[in-house]
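Since the structure comes first, as structure tokens, the remarks are kept for the end.
One protein chain omitted, others in place.
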């Protein structure tokens, strides 16, 4: 197991490096560059050269890349000050250290992700399982129908409706915003409630459908029938035998969903005007802000790789065939 | 066992047929296993097929029997070149095709055809029966007299299907009929050799006989040589003039049907034959009863020397150190070769049961004490 994790970590680091390289060189190869954008309309060659020099864009591309990558591990110095490891560079646009900006924004995204996950795991998977257990009942029909409708919605459609109902027309709630939980727990909760619920509701619908179908699939497995043939009760078989197998597809999708959300819940953040990682990524791309884009990219990729490894560990925990082979 | 003089296998007498269509020598297929840290490397190999010698004469039917994991299917796939051999040679009609390239193989491909076990998954569900049977002709650019469609209709009729079914899809047919479609497809190019991999084992008994009879007819009427791969010894006996018995990647015994079924010498052949449950007229009168213990060992770490020794009641030290060659034992007919240091008598009768299974032995001992 330890060897497995070690091997996967090495693999993840290599992948991160490759992602960094790909992003960097794609960005450089793009037809527009930040310097001429910052230089503005009446740009003199001298001014352009100054900007390029200030941003380090005058250096050879390989040098720029090396500076960036080595900065992650060793930190680096900018004219405006030192950037300690892990240094993801200095934003061209704002002049802030990228790492600090990301850390600033991350709690918002983390709240959305974690809060959403609690809701869609408890409500979504729960409803799916009950649906499968009472297949064909009114409850099942209700859950299936609701999730069908909900999962065909989009956040940018549902979001404004919810905002209109709860904020603009009735004034029951304030406009969503992030307040640090350490500062004002209640403010944190109420500020993030609407976006989290809207995002979670759509995921909930998907998880309900997935949990239901994989549970039904598992209940049809032969080993489940064997357990019933031994005289184990329906309930026991449901929770001990079928549930284990149904976890595998859920864990797979959960890993993908969580990692992509942590890398930025773009649509939710934009819909509710929240300042999260997703917003940062979009802004970075719009402003041709190379360090910011690189930083957010690597940050997101990091989560994808971490959750990849975690998912595999979860497989091993669920299924002894994985663990013992 | 001193009376068992062993003679080396004389060249050219391994087949009853004077002319060998297919000759396989030392055929080997090892599937590598990768693992290790930090750099993944080959850590072992599944020795699926390990030095198989086999010949198939023109228009001859050879049966290849053995239990799962013995390498019989892999052998079939190597011969049809669906897999690349690790070592050994495959000679077809005097031409070495062991590592022949796609282009070199092209003329041979049409002469060697394969019939698969599963009539459900080996036919493309989105193609009509007509286009399934026609496609080998298209791929090989063959334009039979009267056109391809006419040929397909003739083939359908030949395998006992209605030529009108040309435009139907596979799902409209039953399992037995689908296997007939598979046979028709194999016949489309007028092959000289058909490798049939468990062609009837997925079918119900009553349907099985239909397909076996069809294959027999095809073999006789069209003079096609068959390599008939199956685990069912009774079906193979019915179909093949010569039979090779495989165990853990090796041929342990090969010979004419009469010798293998009535005068087997290898202990494994004895065990295999005695294990076949039979509807016999008299309560298994005089038939030997051999019950091995355990299952077939893993082909990743096969036993040294004779691979059957771990389950053999006659095994001695020699069996572990020395691999028995596949040779003609004294008293055996020409072409009846056995790979065993301590062969059995050529009979299927035995006075005393051989029961190696510990559970059976203890249950039977306690039962006889009562």
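Residue numbering begins at 1 within each chain, and the chains themselves are lettered A and B in the order written.
We take it that a contact is a pair of C-beta atoms (placed from the backbone, for glycine too) under 8 Å apart; a residue touches a chain by one contact, two chains touch by 3 or more.
In this section, contacts and distances are computed from a predicted model.
**Student:** Which of the following is the UniProt-recorded protein name of the chain this complex doesn't show: "Rod shape-determining protein MreD", "STAS domain-containing protein", "Two-component system, chemotaxis family, response regulator CheY" or "Peptide ABC transporter ATP-binding protein"?
**Tutor:** So, among "Rod shape-determining protein MreD", "STAS domain-containing protein", "Two-component system, chemotaxis family, response regulator CheY" or "Peptide ABC transporter ATP-binding protein", the name matching the hidden chain's UniProt entry is "Peptide ABC transporter ATP-binding protein".
**Student:** Which one, A:39, A:97, A:227 or A:314, makes contact with the chain that was left out?
**Tutor:** A:227
**Student:** Considering the whole complex, which of B:68, B:104, B:140 or B:330 touches the chain not shown?
**Tutor:** B:68
**Student:** Pick out which of B:61, B:274 or B:310 touches the chain that's been left out of the picture.
**Tutor:** In the complete complex, the chain left out is touched by residue B:274.
**Student:** Could you pull out which residues of chain B are in touch with the chain that's been left out?
**Tutor:** With respect to the unshown chain, the touching residues of chain B are 67-68, 174-177, 204-210, 212-213, 231-235, 237-238, 257, 261, 271-281, 291-296, 357-360, 363-364, 366-367.
**Student:** To test your reading of the contact rule: which positions on chain A touch the chain that is missing from view?
**Tutor:** 135-136, 221-234, 240-241, 244-245, 318-321, 324
One rule holds in what follows: only the chains that are shown with their structure count from here on.
**Student:** With chain centres defined as C-alpha means, what is the inter-centre distance between chain A and chain B in Å?
**Tutor:** One centre to the other, that is 54 Å.
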